[in-house]
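Following: one structure in structure tokens, then a few remarks.
Just one protein chain is left out here, and the rest sit where they should.
This part shows chain A:
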Amino acid sequence: MNKIAEAFQNGKAYIPFITCGDPDLETTAKIIGEMSRNGADLIELGIPFSDPTAEGPVIQQANLRALAGGVTTDQIFDMVAQLRKDVKTPMVFMTYANVLFSYGAERFIAKSAELGIDGFILPDIPFEEKEEFRELCDRYGRDLISLIAPTSENRIAMIAREAQGFLYIVSSLGVTGVRSEITTDIGAMVQIIRENTDVPCAVGFGISTPEQAKKMSEAADGVIVGSAIVKLAAQYGRDAVQPIGAYVRSMKEAIGGKIR
């Protein structure tokens, strides 16, 4: 069983996201350790990109803060290398295609594999463009995570049949960001997914409160939370480690999970 599948073996999976280098990599490393200790089953590490077109204002600004601080892909690799000595929680990189492509996609994926990164989420690589990266992921035994959106409709089955790792269900139209209400029929999407694959699915985009997390986890195998955490990072800066840890714990508990 690969590491991403393991993340879904502890009840409903809780998947927090953090933008690397916001406000600095030392703080990011501490936040990741704290997430791991407080029940995160899989951690999404965002590599900042100058023009993150799928992100709302909260994560856009985190990207810009991190880049303004001078963080680079190589520095993030160095941080993960240090981190992996203690943190065993499965981890994936979330970034934009150009970050991989400009580094050399194979060089990037090989390096990530060596560091124990288990997969990649690339929001600007849809099903039709995935081969270029998927072949390399296969070669290095990593998972390329596919996304399914409220507009996917007739595409859900096709995407699900070729999914690996887990399926990222985008809960709402639009970009990332906290939402007061999620109206998409997640249950109907999951039903089509189930008919086509055994790969687990997690819901993201707009989830911030324990109540939302609980509701979404009932329909799927896990929940992904990004903007709400990045907001705490923005609010507390270098002191964000404890508040994020407490928040992660409350969310994992809300979806009925045990803290490992």
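We take it that a residue touches a chain if its C-beta (ideal position, glycine included) is under 8 Å from a C-beta of that chain, and two chains touch if they have at least 3 such contacts; residues count from 1.
Here, contacts and distances are computed from a predicted model.
Enquirer: Can you pick, from "Carbohydrate ABC transporter permease", "Spermidine/putrescine import ATP-binding protein PotA", "Tryptophan synthase beta chain" or "TAT-variant-translocated molybdopterin oxidoreductase", the UniProt name of the chain not shown?
Expert: Not shown, but named in UniProt as "Tryptophan synthase beta chain".
Enquirer: Which one, A:Ala97, A:Ala110, A:Ala157 or A:Ile182, makes contact with the chain that was left out?
Expert: Residue touching the chain left out of view: A:Ala97.
Enquirer: Just one of A:Ile4, A:Val170, A:Ile207 or A:Ala234 touches the chain that is missing; which is it?
Expert: In the full complex, the listed residue that touches the missing chain is A:Val170.
Enquirer: For the full complex, which residue in A:Ala7, A:Ala40 or A:Ala54 touches the chain that was left out?
Expert: In the complete complex, the chain left out is touched by residue A:Ala54.
Enquirer: In the full complex, which bits of chain A touch the chain not displayed? Write them out.
Expert: Output for chain A: 49-51, 53-54, 56-57, 60, 64, 67, 72-74, 96-103, 123-129, 131-132, 146-155, 159, 170, 173-175.
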